[in-house]
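One structure is given here, and the rest of the page talks about it.
Omission of a single protein chain aside, the complex is shown with its protein chains in their original locations.
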Amino acid sequence: MRYSALKILTQGLTGNKGWTPAWREPDPKADYDIIIIGGGGHGLATAYYLAREHGLRNIAVLEKGWIGSGNVGRNTTIIRSNYLLEGNQPFYELSLKLWEGLEQDFNYNAMVSQRGILNLIHSDAQRDAYVRRGNAMRLSGADAVILGPEEIRKTCPYLDFENARFPIQGAIWQPRGGTVRHDAVAWGYARGADERGVDIIQNCEVTGFQMDGGTCVGVETSRGPIRAKKVAMCVAGSSSRVAEQAGMRLPIESHVLQAFVSEGLKPTLPGVITFGAGHFYVSQSDKGGLVFGGDIDGYNTYAQRGNLPVVEDVCEGGMAIMPMIGRARLLRMWGGVMDMSMDGSPFIDQTHIDGLYFNGGWCYGGFKATPASGFCYAHLLATGNPHPVATAYKLDRFRTGAMIDEKGAGNSPNLH
Amino acid sequence: MIINHPLLGPRDAAEFTVLGDASLLHRPDGMTATMDDMHDYAYLRDNPAGLHRELWYHEQGDRSWLVVTRNTLTHDVENVELARDVARTEGRSK
Partner (left out) sequence: MTQPNRLDGGQIDRTRKLKFSWNGTFYSGYHGDTLASALLANGQRLVGRSFKYHRPRGIFSAGSEEPNALVQLRTGAAQEPNTRATTIELFDGLKATSQNHRGSLEYDLMAANDLLSPFLSAGFYYKTFMWPKAFWEQFYEPVIRASAGLGRLSMEPDPDVYDHGYLHCDLLIIGAGPAGLTAALTAARAGLRVILADEDFTPGGRLNAETYAVDDQPGATWAAAVTAELQAMDNVRLMTRTTVYGAYDHGVYGALERKTDHLANANGKPRQVLWRLYTKRALLTAGSTERSIAFGNNDRPGVMLAGAVRTYVNRFGVAPGKKVAIFTNNDDGLRTADDLRAKGVDITRIIDARQGDNVVNTVGRKGLHTVYLNGGRHVEADCLAVSGGWSPNVHLTCHHRGRPVWNEQIAGFTPGKDLPPGMVVAGAANGAMTLAAAIRQAHEAAQSIAAGLGKTVRDTAPKASDETFDTAPFWHVAESKTRAWVDLQNDVTTKDIKQSHQEGFRSVEHLKRYTTLGMATDQGKTANILGLALMAEAQGKSIQDTGTTIFRPPYNPVAIGAFAGRARGKDFRPTRLTPSHRWAEENGADFVETGMWLRAQWFKQPGEKGWRDSVDREAAMVRKSVGICDVTTLGKIDIQGRDAAEFLNRIYANAFLKLPVGKVRYGLMLREDGICYDDGTTARLAENHFVMTTTTANAVTVFRNMEFARQCLWPDLDVHLISTTDAWAQFGVAGPNARALLSKVVDDLDLSNDAFPFMACTDCTVFGGTPARLFRISFSGELAYEVAVPARYGDAMIRALMEVGQEFDAVPYGTEALGVLRIEKGHAAGNELNGQTTAQMLGLGGMVSKKKDSIGSKLSERPALNGDDDMRLVGFKPVDKTIGLTAGAHFLSPGDPEDMAHDQGWMTSVAYSPELGHSIGLGYLKRGQDRLGEQIRSYSPVRGGNTMVEVCSPHHIDPEGHRQRG
């Protein structure tokens, strides 16, 4: 069913009785060309692009719970391509370009809203680093502007310019950054993939891999064995657990990132704002809630919940740059489990096992990467070669020393 | 969270800095280790869902490094030891 204003009109006039399911609920077949483990944003996007870009149809997405129940359903919805390193920048820029045409492409309004992202600068060294980054972005064809405090004051007069412990010295501004309605991304990709014949199978947990002479030939699941020519892991947050079933140890730790939303408010903030001298970033959803977050809790965990020190740290950051939010109430807090990798950058690669592929390690930046991750993973699965913008995301890069360490924090996952 | 420090008793987790997997105690000798040994030590993690032995540093306290055995599914802490004692027990006395 194609969605349109006309469809809403005709359905509205006939009691909204004709809407059909956004995706089927098929039973798993005995075998597929490609099985994607994980019905999150990346897995569903991978299926969508395999079908759309490569004409592959005989594909299953296996999800242990409900689709979109991973981090695509529990993030702070930010999109941007303000990366520094050449291993990352073109990839995230591709992602931003895909976001820009996504809704018309999959006929679903995911509310891609490019209201801009403002990273505040509080020191000379930070400004130098952001100028370097802004120039790298411009050299890669992305957009970036350095603003001075007076320019920021014009659009954000409520920031603390008078009494700040770490005064605002400027900002790097990416106008094309913004936010997306996160759940709708999963649903839009699922609907688009389903329409093209992909089987999306919910409540189907992978419990093991079928191996044949060192080649992966399928999976064991809670709904029985399923064979496949290629098996693609796409389970960020649970990567170590799933990979362990294939005997793999990964350069990944699981950590919780908390996120927060306030009660609904009339328009307060224009775009995304990040604090450069503490852990706080914020945007406002179309519904009116301030959506904000900060640092990971810092201890290994698979529990999708965090603790109070980080909650306080994040709110302190908020009050430090925008003390007018003090009387807004925090409505909900939640936690998502992140694949924190050893250099803060992801993996899209073949494993050392034939037929088995890996996508993960997205740290807390996976949401914005969803389209490009799906696009590049699909490219790898369909062609056997990495997509040109994703060649750096190798699983063995720590053996060669080719880290992609944006933050310069080294092999401590909880510092990225 | 509360960490029951073996010397100081229960302390709020906010006083600590977490490093991660206690396997980091077992640093290979750089003169004899292969590059793969050192890679595996520095980069690969079991990352279990369940009991996890991990290193915590009492940064806002007595500066002890501790080995905390904690469940990553429930956050229950089963055991807390001084990392120095553990390191010695596990053969880092040379």
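Think of it as A and B in the order they're written, each chain with its own count starting at 1.
Quick note on the criterion: a residue touches a chain if its C-beta (ideal position, glycine included) is under 8 Å from a C-beta of that chain, and two chains touch if they have at least 3 such contacts.
In this text the structure is predicted, and so the values were computed from the model without any measurement.
Undergrad: Considering the complete complex, which visible chains touch the unshown chain?
TA: Looking at the complete complex, the unshown chain comes into contact with A, B.
Undergrad: Take the complete complex as the reference. Which residues in subunit A touch the chain that isn't displayed?
TA: Missing-chain contacts on subunit A: residues 3-5, 7-9, 12-13, 15-17, 19-23, 25, 65-66, 68-69, 73, 86, 89-90, 101, 103-104, 107-115, 122-123, 125, 127-136, 138-141, 144-146, 158, 160, 163-167, 172, 181, 183-184, 187-188, 202, 262-268, 277-278, 284, 286-288, 303-305, 307-308, 311-312, 314-316, 318-320, 323-334, 397-403, 405, 407-411.
Undergrad: Which residues does subunit B use to touch the chain missing from this display?
TA: For subunit B, the residues touching the absent chain are 1-2, 13, 17, 19, 24-25, 27, 29-31, 33, 35, 38-39, 42, 55, 57, 59, 63-65, 74-77, 82-84, 87-88, 92-94.
The rule is short, and it goes like this: only the chains that are shown with their structure count from here on.
Undergrad: Can you work out the whole-Å distance between the CA centroids of subunit A and subunit B?
TA: Distance between chain centres, rounded to whole Å: 30 Å.
Undergrad: Would you mind writing out the residues of subunit B in touch with subunit A in their complex?
TA: The contact residues of subunit B facing subunit A are 1, 12-14, 17-21, 35-36, 39-40, 42-49, 52, 54, 70, 72-75.
Undergrad: In their shared complex, at which residues does subunit A touch subunit B?
TA: Listed in rising order, the residues of subunit A that touch subunit B are 240-241, 249-254, 298-303, 307, 309, 342, 398-399, 411-414.
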